[in-house]
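Only a single protein chain was left out; the remaining protein chains are all shown in position.
Going in written order, the chains are labelled A and B, and every chain counts its residues from 1.
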Amino acid sequence: MTFEPQGRSLADFTVELDVYSGPYEWLLALILKDELEIFEIPLRELVESYVGARERDPAGGGLERDTDFAGSASALVLLKSRTLSPALDPDAEGDEDETLSPQELAERLTEYLKIRRAAEHLRARFAANAGHHPSSHTLPPRPGRLRIRPDRVSLAARRAFSRLIDPPVRHLGPITVTLQELAGMIRTALVTGPISYEVLTRRMDRLNRAVAFAAALSLAQEGALTLTQTEPLGPLILEPTALEPTAMEPSA
Amino acid sequence: MSEGPRAEHMIEAVLLVSAAPVGTSDLSSATGLPKPELESALASLQERYSPETSGIVLRNVAGGYQLTTNPGCAAAVERFREESRPTPLSNAAHEVLACALYLGPLSRGAISRVRGVNSDAVVRNLLERGLLVEVGTDREAPGSPALLGVTDEFLAATGSSTSDDFPPLASLVSPEELSRVRDRLASASAPPEDAGEST
Partner (left out) sequence: MSEGPRAEHMIEAVLLVSAAPVGTSDLSSATGLPKPELESALASLQERYSPETSGIVLRNVAGGYQLTTNPGCAAAVERFREESRPTPLSNAAHEVLACALYLGPLSRGAISRVRGVNSDAVVRNLLERGLLVEVGTDREAPGSPALLGVTDEFLAATGSSTSDDFPPLASLVSPEELSRVRDRLASASAPPEDAGEST
């Protein structure tokens, strides 16, 4: 399957986040249109919210819905990582790879901290001044006053019509893996005992790793395995649960 | 509703943001005021905004109620208009005009889809400035949205006599880009493909 966006298996899934509440599909649309900032979307909360919805309605959608969710959620992860990666600005003076001394790093962080605080101040100012709509009784200027440069109109046409609306995720290649396939692979790997996520996904690309993670979560949800991580950022261990083999079957 | 804004205030606010006269039923649905309350609030506003008491007067014209300048202040308004330089157009405004010029007439929704960003505010501004105009409605599309085109004033401002004076679209964008734009336009007017609405 490809990331030709899913069917409508997620049509009923709604999310409640600080920055947005409503249908998940609309959330995706808003992100694609730049109306919502991808990096303000807490992806972990999004996944938790999906897992919660799944618990409340275990029969709804089943693996097809899981696959669709994993597909779109991993695209969001990739999009977010791209957004958070350093600016690749052709105009920049090529200082992306510079190594900063601790002092320089401190300077940069200090400057950013100030901007962060200024942004909070601005948020409050906007909120306190919202709802002032100006008069619509404006007089058109005298005919002949306004000059519009035709070349600027042509330039605007070129800009508007050549813009890529969807974020460029095509270079990531089609999503050729399904949640079921990776779930099957994980089950097979677990036959020989516990395995770390890092070992499991060592030979995978980023997309497969993301889907493998979703598959592991899904299996943990079904009780087929347990996930343990003893220390922050430490290895994530997938352990088969010591239950009879029937527990390994999907519950859907 | 007892804690809400006063009836007169809501009416004043609505009338400030409407250049055209507003009928009582529109005023009523915007403010949530029942007719009798609306009528009495309008009567008291007519005193507040009378030619004797204000530079802004409330008129009851054919289409409804409208705030206008007091004719007694026409000289000041005219001088202001004479001296004020028109605000230059933003890049966004140029893009919206280019959409209407090259792809129009088209609806607000279609403009937003072609540009990939909500363009309602820019469109409103261009309508107010007389550079865009509603030339019909798209009866095919849900909600029959208004179709927008550029005005003669726009052509005059660019020093062109017809829209053919502009370079052809094919000289500005590649065939692939053009077909992408056409796809976006088609998706703007077509009803949702998925007939099986979920709810």
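Note that in this section a contact is a pair of C-beta atoms (placed from the backbone, for glycine too) under 8 Å apart; a residue touches a chain by one contact, two chains touch by 3 or more.
Just so it is clear, the model here is predicted, and its values are computed rather than measured.
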{"item": "Omitted-chain contact residue, chosen from B:30, B:141 or B:178", "value": "B:30"}
{"item": "Among B:62, B:121 or B:170, the residue in touch with the chain that has been omitted", "value": "B:121"}
{"item": "Interface with the unshown chain - residue positions in chain B", "value": "5-6, 8-14, 16-18, 22, 26, 29-32, 54-56, 67-70, 72-73, 76-77, 79-81, 83-84, 87, 90-92, 117, 120-122, 128"}
{"item": "Contact footprint on chain A, counting only the chain that is left out", "value": "19, 30, 34-37, 39-40, 83-93, 95, 102, 105-106, 108-123, 125-126, 128-139"}
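One rule holds for everything that comes next: only the chains that are shown with their structure count from here on.
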{"item": "Chain A and chain B: spacing of chain centres that average the CA atoms, whole Å", "value": "36"}
